[in-house]
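Remarks on the structure that follows.
A protein chain is absent from this complex, but the other protein chains hold their places.
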Amino acid sequence: MSSPLRPTVAIAFHSSNGHTAALAEAVARGAAEAGAEVVSVTVDTITDAQWAQLDAADAIIFGSPTYMGTASAAFHAFAEAGSKRYISRTWSDKYAAGFTISGGLSGDKSSTLGYFVTLAAQHGMHWISLGQLPGFGDANSESQPNRLGYYVGAGSQSRYDAGADAIPKSDIVTAERLGARVTEQAAIYIAGRAALAS
Amino acid sequence: MSSPLRPTVAIAFHSSNGHTAALAEAVARGAAEAGAEVVSVTVDTITDAQWAQLDAADAIIFGSPTYMGTASAAFHAFAEAGSKRYISRTWSDKYAAGFTISGGLSGDKSSTLGYFVTLAAQHGMHWISLGQLPGFGDANSESQPNRLGYYVGAGSQSRYDAGADAIPKSDIVTAERLGARVTEQAAIYIAGRAALAS
Amino acid sequence: MSSPLRPTVAIAFHSSNGHTAALAEAVARGAAEAGAEVVSVTVDTITDAQWAQLDAADAIIFGSPTYMGTASAAFHAFAEAGSKRYISRTWSDKYAAGFTISGGLSGDKSSTLGYFVTLAAQHGMHWISLGQLPGFGDANSESQPNRLGYYVGAGSQSRYDAGADAIPKSDIVTAERLGARVTEQAAIYIAGRAALAS
Partner (left out) sequence: MSSPLRPTVAIAFHSSNGHTAALAEAVARGAAEAGAEVVSVTVDTITDAQWAQLDAADAIIFGSPTYMGTASAAFHAFAEAGSKRYISRTWSDKYAAGFTISGGLSGDKSSTLGYFVTLAAQHGMHWISLGQLPGFGDANSESQPNRLGYYVGAGSQSRYDAGADAIPKSDIVTAERLGARVTEQAAIYIAGRAALAS
């Protein structure tokens, strides 16, 4: 249960070989440092209790690898199972955001992020953009987040045959900042709801 | 100048023959009734003073007809001129939403709404979804908003050779509710900012 | 095995409750009448032999309901399993097209069709557009195909609680014509390959 000024930020993600999980950890770290109560849910093993955690969250950040031009089939199975929440409008007015990773620099990650926006809109959620200008220079510099130049959400790139620790530092920092941003924005929103209710 | 609890909602739209203008009026009406101070800007004749009004708004709702699968060229010229605001991050964290109309039921209106989302994300804005389940039945019934079943924003359809008063009532109500929704959500957000600043 | 002038057109689709299957039958009918050898594959029960049929086809037409703003999870599982063909470029230069159905008039069917385009492009396939101007008037008139006004592919709409026989005739004719169009275009392409090889 979140206090009015401490938003609950849920991260609902699928990771096949650890890359997306590494980004999810970075998002969680950024959110926690910004003051969020963080809930992390791996969507391919989601339980009823975890569905309830998503229902109670102030924001849900979607994460998935980009496979064949969209989120993974496991993520889509989760989203399809979420159709009951669509009908009951359970997630309406929550904040939403997203992140994805692929083996190519583009790799159609934009399609996955665009799909997350569509999914969020079907639920009546509000989409929090990445909010970072593109970084340039060394991909492993922590001072250059958003090296890939995304706007709708966070994009990361790493070779499939490399381990998750090969993800460039720029991408990790980008994910941390996304977690922080969603937290900060959700904190404003829930403070507003509390103020208007009082 | 908006008081903390009365959001300023700007509508930045292009209308060629009156259809989009009729929707913009409906959005404005819904926003005003929900308590917004409304600013309407026709983007093909925008002045420096109106750019400043957009800069000062809490939310900007984009509107355009869908021509050849995207917003009108006049709207794109406005968006391109807005690149200075992109660099200065002037519109960052504002709320954004959108509406469009075309002659066909689909007519690729989804592409225009998706473009609005992308534009908003480039500015670091937050996207407010339509938040209405699809309506069914008579297109001219006021009790069935969102007859076209959009989620990202408001879509309307009317024959090109018909006047703006031929726009179905369902679409007008949908636009009114979008204006109201953006206002209500922006009111929460600015109340939160005020609460956290105090 | 197709003769040079008789294209093999495969339809790879998922249907949950019969609506998409009814459209797939219409696509097949239109393709057969235009001279195609038609292969229909339900992707959730696809066999190795059927994968080989897709590999041998001149064109593959993708079909799925639109659930939560994209193709069904079952379709996505099929597409993900197709990643081996992506690596081997087995489907490169085949023709591709798509169709989808949802309960709402829009229902984000455009997102599903856009996803099909992205999937096809990942495979290096060529996308055949719907090629029909929007129809107007009675949805059940056979003389008004493409009542929904799509361009990228065929879109259909029917209430979820109605049977597949409630799909409007306009949508059925639209699907038939898509099957015919893909066949005609593929016939030109394979005739050209034969001519250049001789």
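Should a chain be cited, it is by its letter among A, B and C, assigned in written order, with residues numbered from 1 in that chain.
The definition used in the following text is that a contact is a pair of C-beta atoms (placed from the backbone, for glycine too) under 8 Å apart; a residue touches a chain by one contact, two chains touch by 3 or more.
This is a predicted model, so every value here is computed, not measured.
Touching the missing chain, out of A:Q53, A:S72, A:S110 or A:Q185, is residue A:S110.
When the missing chain is restored to the complex, the residue among B:A79, B:A96, B:A154 or B:A195 that touches it is B:A79. Residue in contact with the omitted chain (choice from C:T118, C:Q144 or C:T174): C:T118. Residues touching the missing chain, restricted to chain A, are 69, 102-111, 134, 136, 147-152, 155, 157, 159 (touch as defined at the top). Seen from chain C, the chain kept out of the figure touches residues 5, 89, 92-93, 95, 114, 117-118, 120-122, 124-131, 133, 151-152, 185, 187-196. Residues touching the missing chain, restricted to chain B, are 67-73, 76-77, 79-80, 82-83, 86, 108, 111, 114-115, 118-119, 121-122 (touch as defined at the top).
Basically, only the chains that are shown with their structure count from here on.
For the pair chain A and chain B, the distance between mean C-alpha positions equals 26 Å. Taking each chain's centre as the average of its CA atoms, chain B and chain C sit 34 Å apart. Among the residues of chain A, those in touch with two or more other chains are 114, 118, 121-122.
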